[in-house]
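Missing here: one protein chain of the complex. Every other protein chain is in place.
Right, chain A next:
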Amino acid sequence: MRIPILKLHKYLLISVQVELDDQTALQFQEDLLNKIHQEGSIGVVIDLTSVEMIDSYIAKVLGDVVEMSNLMGAKVVLTGIQPAVAITLIDMGIMLNEVPTALDLEQGLEKLQQELEG
């Protein structure tokens, strides 16, 4: 199962529509980094609106993806984390401290723009 990565000008958009398992997450990590390399993108928005569950491993992978993308010069914003997901993450002690977040795709893009300009 591969998660589609869409290109929009200098940004990449990913809307995760499936429940993430370990394999899919790792595949996604690889795909995204390749895509950033290929397209020279400067910003990435990962939308998690339809994700209902994130376990500690997936959370770690997401954190890693953000860090790796930053290393490659692309800012990442996570958007649309559901309340239930947020509560589970906090309960597990996963704060995703270094990761910028936004309410939805629209605000995520705005945030990216701000961060890239500022």
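Heads up, the rule we're going with is that a residue touches a chain if its C-beta (ideal position, glycine included) is under 8 Å from a C-beta of that chain, and two chains touch if they have at least 3 such contacts; residues count from 1.
The criterion applied here is as follows: contacts and distances are computed from a predicted model.
What does the UniProt entry say the missing chain is called, choosing from "Branched-chain amino acid transport system substrate-binding protein", "NAD-dependent epimerase/dehydratase domain-containing protein", "Cytochrome d ubiquinol oxidase subunit II" or "RsbT co-antagonist protein RsbR"?
"RsbT co-antagonist protein RsbR"
When the complex is taken as a whole, what residues of chain A touch the one chain not shown?
Residues 78-83, 85-87, 89-90, 95-96, 101-104, 107-108 of chain A touch the chain that is not shown.
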